[in-house]
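Apart from one protein chain that is not included, each protein chain of the complex appears where it belongs.
Naming follows writing order (A and B), and every chain is counted from residue 1.
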Amino acid sequence: MSRRARLLVLAFGGCGLALLFALAAFRLPDFGGTSHPYGQRTLPNAIAHHTPNVISSINFDQRAFDTLGEELILMASALAAVLILRTVRAEQEDAAGKHAYGPAQVFDALRITGYALLPVTIMTGVYIVAHGYLSPGGGFQGGVVLGSAIHLVYLSGDYPALARIRPIPMFEAGEALAAGAFVALALAFAGQVTAMNAVVGLEVGSAVVLTLAKFFEQALLVRKDT
Amino acid sequence: MSDALIVAALLLTAFMATAVVLTRDPARQAIVLSGYGLVLAVLFVVLQAPDVAMSQTGVGTVVVPLIVMLAVHAIRRHHTREPDERDDS
Partner (left out) sequence: MSQFLYLIPGWILLAGVYGIVTSRNLVHAVVCLSVAQSATYVLLLTIGYQRKATAPVFSDIKPTRNVVDPLVQAMTLTDIVVGATVTALLLALTVQVAKRRGTVDPDDLRSLEP
């Protein structure tokens, strides 16, 4: 299809979508109104189950089965990304020996800030996971913080150090164990909000680390072959 | 007052989303995307959703832009075929 024809089709479809969307939007309840039938039904349950953070209560207690599905999507796509990006044999041979990556040249201020922030960030991540039932936070958010925290080492210019503190097989095992534990918890003990937060935190953190590790491998390790 | 704040945050979000789409170079787009993630997080805080804002900050400003940057880097390595001479407006 030519560019022109494609734009015409897009204009037609876009106008139709815009029209239908606007018609639907003006039939919605007023912005900021008090009509939230589903949300209101979740509140008494959350309070009855002693989970002050209603969002955690919904995710891991009232709709834990739904979260199980999301969790498996997360695991499946992280797994697929890792599989697709695996280095093939030719690249591995090429990568061996030829490219030694020492610490890069970065400003001392950046390096020191990176190392100083690392423990603080990991602490924050653990706090967010552990306090998920009480205050805003939980496994999903804390897992992302934990998973991205260790990449501060890369920001400090030291990729080999990052590779050392990030043993891939351990994170693969962590991901698998956490996924299994979450399935067991969601099916048998739904409502253990703190335990589920911890398991989800481990799983999300491992998924982030594994995916980023594969992308780092593709972008950095086998780079100078041309 | 809070309504004005919400309208301002929503308009800023729409503006940044358009900016992300219109930035055609993926390496620059990663940076604009990071800014869009931050604006979205601010919008979520204004809409009284601290949990969502937290995960949006982590994902939208750090993880996704970093993955985009690394993907751009990895792709540049494999770029053998030059794009044909077509007007790229």
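Simple rule for what comes next: a residue touches a chain if its C-beta (ideal position, glycine included) is under 8 Å from a C-beta of that chain, and two chains touch if they have at least 3 such contacts.
Here the structure is a predicted model, which is why all the values come from computation and not from measurement.
Visitor: Can you list where chain B touches the absent chain?
Guide: Missing-chain contacts on chain B: residues 2-3, 6-7, 10-11, 13-14, 17-18, 20-22, 24, 26, 29-30, 33, 36, 40, 43-44, 47-52, 55-56, 59-60, 63-64, 67-68, 71-72, 74-75, 78-81, 83-84, 86, 88.
Visitor: For chain A, which residues reach the chain that was dropped from this view?
Guide: Given the touch definition above, chain A has residues 6-7, 10, 14, 17-18, 21-22, 25-26, 28-34, 36, 38-40, 42-43, 46-47, 52-55, 58-59, 63, 67, 70, 73-74, 77-78, 80-81, 84-85, 134-136, 138, 140-141, 143-144, 204, 207, 211, 214-215, 218 touching the missing chain.
Operating definition for what follows: only the chains that are shown with their structure count from here on.
Visitor: Which chain B residues qualify as touching chain A in the complex?
Guide: Result: residues 3, 50-51, 54-55, 58-59, 62-63, 66-67, 70-71, 73-74, 77 of chain B touch chain A.
Visitor: Flag every residue of chain A that touches chain B in the complex, lowest number first.
Guide: Going through chain A, the ones touching chain B are 32, 53, 55-56, 128, 136-138, 140-141, 144-145, 147-148, 151, 208, 211-212, 215-216, 218-220, 222-223, 225-226.
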